[in-house]
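A quick write-up on the structure given underneath.
The complex is shown incomplete by one protein chain, all other protein chains being positioned as in the whole.
The first chain written gets the first letter, and so on, giving A and B; residue counts start at 1 in each chain.
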């Protein structure tokens, strides 16, 4: 469907409840429709709980939890996103043209979160299978307790990257200010380069897999050992 | 737990708009703090004089002929501006301490004082608080606002932010300090006393006492990272501008925007939605454990 066929919802005149229930119903009907939301003005919980193939473009910046718990839908924010964008996403694609605030992609189970700018602290916290690509930098405590999925960062990472990490894979091209407890640099094997290549392509990122380093869990905290107690 | 806003104008021609812009910012933060609201506004100053903002729950009686009474007590000219439950008294700088002692004795609550700072705060929804003080019409160079969701101290005027513990200095806070009782006792030993049970007032008193001991504002804010425990985003106002600092864990939200015309601070981006030129502003989040300053 062409872009000019999109339905516009103006948040200056439409209540959040109506915007979301319209989008949720459209997603559920699986009609692959297109929606444009104008006057976002930092509103919270926009386009959350979508469950089906739908294309939503948000003009302007969003508040907390935009595209929360997304399933299948494609949501693009033409601005910056507030805290917890695409939190607990199950599938689909969420793209942020600007920056993302803290907790981007928190606890996400699947799909792709593509952040064109920077992400602040706790990006990918407790992630459970989501793929996150950040074209800029990420803040401190990112991928804290990350369980599954891939976090790709083209820029730098802040303090305590991957603290208390489980099985998520972290790929960083720039500097890492410091690694968190039990997070170590790991060998980049061919299968990792393959995963990275695919993710960079999907995210339209201008970078080569070979430029990245891989970080992962040292797995020393997996079973309690008194000699590692200072890491708790 | 709260919402914070701050606006620092870079251009003098924008000064008349300050109250209007700040009021919209404040009202968007109502959900974060519906209990009370307050604002510190840095407006005009006159050479050699000081402004003392006082509050009374019975303003009609308390403010009637207050200027004459203060004038008689300190033997100096006094001007009074009554704004709802608040009154701003302007008098010679040299008589400030004397005047405050007199006002306190009369049972008035001192909101703050300084060459340019006026503080207005009350219990109620931010839009109502803004309306009763006529915040929209206030001009100035910069201002800080706060909406409060009370955590562990009472919902009262004195529990509302901003807190001022020294001339032209004020502090607003989002978060919850966990060592404020201990710090309050430490400060009291040094002779620094707080007026409420509020954790933020302890933060403000800490900063003022460090400055009184010779620290710069920057050093005092650095000191909060070491000496205050808990979660905080602080915005502190000074005569010349404002400073921002977040605790090292930095869970409480903070966002900043800068254009050629202004620097703005808020707990959420929503507060920026009506600022002129926000579409093209530089918007970013302050880093944890890092002190920021904007001064003229």
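By definition in this document, a residue touches a chain if its C-beta (ideal position, glycine included) is under 8 Å from a C-beta of that chain, and two chains touch if they have at least 3 such contacts.
Everything below uses one rule, namely that contacts and distances are computed from a predicted model.
Undergrad: As a check of understanding, state which of "Heme exporter protein C", "N-methylglutamate synthase subunit C", "ABC-type spermidine/putrescine transport system permease subunit I" or "NADH dehydrogenase" is the UniProt name of the chain not shown.
TA: Record says "N-methylglutamate synthase subunit C".
Undergrad: Could you run through the displayed chains and say which ones the absent chain touches?
TA: When the entire complex is considered, the left-out chain reaches A, B.
Undergrad: Among B:1, B:76 or B:212, which residue is in touch with the absent chain?
TA: B:1
Undergrad: Which residue among A:9, A:106 or A:138 touches the omitted chain?
TA: A:106
Undergrad: In the complete complex, which positions of chain A touch the hidden chain?
TA: 16-17, 20-21, 24, 44-45, 48-49, 51, 63-65, 68-69, 71, 83-84, 87-88, 90, 103, 106-107, 109, 122, 125-126, 128-129, 144-145, 147-148, 164, 166-167, 221-224, 226, 229, 232
Undergrad: Mind pulling the chain B residues that touch the left-out chain?
TA: Chain B touches the missing chain through residues 1-3, 31-35, 149-152, 174-176, 231, 251-253, 267.
The definition used in the following text is that only the chains that are shown with their structure count from here on.
Undergrad: From the C-alpha centre of chain A to that of chain B, how far is it in Å?
TA: Measuring from centre to centre gives 37 Å for this pair.
Undergrad: Over in the complex, which chain B residues touch chain A? Could you list them?
TA: 28, 250-251, 253, 255, 268-273, 279, 283-285, 287-288
Undergrad: Quick one: which bits of chain A touch chain B in the complex? Just the residue numbers, please.
TA: Result: residues 41-44, 60-64, 80, 82-83, 98-99, 101-102, 120-121, 139-140 of chain A touch chain B.
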